[in-house]
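Note that one protein chain of the assembly has been removed; the remaining protein chains are unaltered in position.
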Amino acid sequence: MTDVPPLLTTADGRPLKAALASAQGRARRKAFYLVAPLLLFVVFSFILPIGQMLHRSIYHDGFSSTAPNLSAWFAANPSGTEPDEAAFAALAADLAEMKKNKTAGEAATRINYTVSATRSLFTATARKADKLQPPFKEALLAEDAKWGEPVIWQAMRAASNPYTTDFYLIATDRARGADGGIEQVPENERIYLWLFGKTFILSGLITFICLILAFPIAHLLATLPMAKSNLLMILVLLPFWTSLLVRTTSWIVLLQGQGVVNNILVSLGMIGEDGRITMIYNQTGTIIVMTHILLPFMVLPLYSVMRTIKPSYARAARSLGATSWTTFRRIYLPQTLPGIGAGALLVFILAVGYYITPALVGGADGQLISNLIQFHMSKSNWSLAAALSGMLLVGVLLLYWLYDRLVGIDKLKLG
Amino acid sequence: MKKILTLSTALTAVAFAAQADVTVMSWGGAYSQSQLEAYAKPYTAQTGVKVNMVDADNPATPVKAMVEASNVTVDVADVEYADAIRLCDEGMLETIDPAMLPAAPDGTPATEDFLPGALTDCAVSTIVFSTVFAYDTSKFPEGPKSIADFFDLEKFPGKRAMRKGAKANLEMALMADGVPAADVYATLETPEGLDRAFAMLDKIKKDTIWWEAGAQPPQLLADGEVAMTTAYNGRIFAAAVAENKPFQVVWDGQVLEYDLFVIPKGAPNLEEAKKFVAFATDTQRLADQAKWISYGPARKSSGPLVGLYQDGKTEMGPHMPTSAENLTNALPSSYEFWVDRDSELNERFNAWLAAN
Partner (left out) sequence: MALPVYADPLERVWYYTYHAICVAIFVFLIAPILIVMPLSFNAEPYFTFTTKMLTFDPSGYSLRWYDLLLTFGMVAPDAARDSSWWADVWQNATWVRAAKNSVIIGFWSTILATSLGTLAALGLARPEMPYRRLIMAVLISPMIVPIIIIATGLFFFYSSPCGIVGMDCGRLTSTYTGVVMAHATLGIPFVIITVTATLIGFDQSLSRAAASLGASPSRTFFKVVLPLILPGVVSGALFAFVTSFDEVVAVLFIAGPEQQTIPRQMWNGIREQISPAILSVATILVLISIALLATVELLRRRSERIRGVTPQ
């Protein structure tokens, strides 16, 4: 028989392990209580609102709630059933109800999202709905032959369930065909994926320009003596602290047709009076202004990494016979990579979701996906706006996750 | 700490001092200014109720969003005809009983006094406005004369600006392509006619800037950003007469329409809103508005009262979209056409705009 070693206990006789665990639990709870109020607040004014909005991207009851009879028919008959007289009777009853409640527009709007040019079909037929006589199939087809089209019935079937993937289909330039299969929309109507692509390409371009511009000045700031570099740093921080709208205004003043830059070029004789360059209200304007606005977000992380690079490595390389270019490429540049990664990711994330600047200086071809979300919001096409938001959000969160993995969010620095 | 408390009480006091006012949403710029001068200021003077003017590119859009989200913050909104009909059909507007509108000074009831079609279930017309095109006379001494010239980049080189939307642009494109005003909507109803309109727009797409707010076109002309632009006629008038800009309106191919006051369902001050609408659309007020901007009043009895612009010397007649000499090739906008097609044609327009 071996002796069981006596349990370690605290002064009051509790096992030490348990006491430690309860003390740690208390400490954890205390720490959590400090965070809890803010967490609650953020849940209320950030998480819930976004969650509720995303719910709209898969939920729309504009048709299912206004056409209960037809929805019941769809529920009773599986997909692929030819609409019979009962279906048309249900439709006629729903249309009459829509006329009474003034909901034809609502139902039509829902169907019109997936099949365009159907709004008037509903509103016009609903106007005469209470005069329809059985047999309803003939009566409705006499009103408008479109009622016989399978595409319309497919769309109504899809819309009869308030939970739908229709809006994600639209947001990816696809549609339900007459046979219920999913296909791409005609080329001249494809817009969303293309705009997503364009947003990402433009953001990449802006990130790249920011990097090119930030690198030399971050290097300069990092190698100057502290007093001088602090002074120059103000030139980076002031734009950072200046209102976005102020900076956008300034750029309009600088770049517009009769603006300062064009006037200087004209007075220098570099361009003629009628050769004024269009630099704003187009894609160029978006790129220039966004680069200016996001540049500090690239300079700051680069700077803080470059500060820590010891000049002795570069000197050692030179003394071993490396040219200055080799020294830069093999010794200096690799050491700045963490800064480049942090800055580029941050700038890219911020650029992808940009709204204000493209809206003000982007003209027709300088708009990004955020502007399209706003457009659909203002047109009350909320579910589509939500679906587009959902896709943008997934992209941004992936990048954010990447940032956290590679850089760590606690490394974020402001000035 | 005490200081902060005092400061915060002071701040709160300022924040909540605002009283119940009437909030009117309109189109901004010179047009809102004319409504402020002709309707709002006299209304405040008479009743003591303050009128807040807020701007939107097209008030129908925020009104729809507000009603659907049950988040209505405006009492009265100024919208176009097709939008007034559509919003009313969808149950988003309060109905307005014409009996509450004041009669003409000679006793003619409002229903007789307003121009045909100017009163609908939910809306009361205030003015007739027109979408026209205008150019900078310093750029074209021998200016364009017809709507076709607007689409002719060879004869009249230079940037163009148009409203970012399908409405009025499609009509103008067809008229420029030689379709007589009377046949424009019949042509637009056919797919070929629609393609024809877009093909016409294609011709100038590369050189066109798209505006959204009515105040932008005169600004674009003034800044020299464009040589020619479509615009609401009153905006060009205001810039040309009040600010002496070298702008000339071309009336050929103009698209005429009513503008109407509506009350969104759920307006925070419904009774006040009704009173304001009745006040603003009486004979004198509608006539007064023409002192500030060149839009025709929607009441017959206001016509004879229209005189000079507020500068006291400019005769308003020739600047009105409704005056006979401006109507030689004019198109009254068709609400029947736009009520049902607005959303789908705008979708097509946006896809067209986004495509390279």
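Couple of notes before you dig in:
Per-chain numbering from 1; labels A and B assigned in written order.
Please note the rule applied: a contact is a pair of C-beta atoms (placed from the backbone, for glycine too) under 8 Å apart; a residue touches a chain by one contact, two chains touch by 3 or more.
None of the values given here were measured: they were computed from a predicted structure.
Note on the undisplayed chain: of the listed residues A:244, A:277 or A:364, the one touching it is A:244.
Among the residues A:11, A:234 or A:268, only A:234 touches the chain that is left out of the figure. The chain that is not drawn here is touched, among residues B:58, B:216 or B:301, by B:216.
On the side of chain A, the interface with the absent chain consists of residues 24, 27-28, 30-35, 37-39, 41-42, 44-53, 56, 213, 216-217, 219-220, 223-224, 226, 230, 232, 234-239, 241-254, 256, 258-260, 263, 292, 295-296, 307-308, 318, 324, 349-350, 352-356, 360, 370, 373-374, 377, 382, 385-386, 389, 392-393, 396-397, 400, 404, 409-410, 412-415, using the contact rule stated above. One chain of the complex is left out; on chain B, the residues touching it are 7-8, 11, 14-16, 18, 23, 28-29, 52, 54-55, 69-71, 73-74, 212-213, 215-216, 219, 223.
Heads up, the rule we're going with is that only the chains that are shown with their structure count from here on.
Per-chain Cα centroids separate chain A from chain B by 33 Å.
Of all residues in chain B, only 61-62, 64-65, 68, 86, 89-91, 164, 208-210, 223-225, 339-341, 343-344, 346-348, 350-356 touch chain A in the complex they form.
Residue ranges on chain A touching chain B, taken from their complex, read 101-106, 109, 112, 116-117, 119-120, 123-124, 188-191, 194-195, 256-258, 276, 281, 363-365, 375, 377-380, 382.
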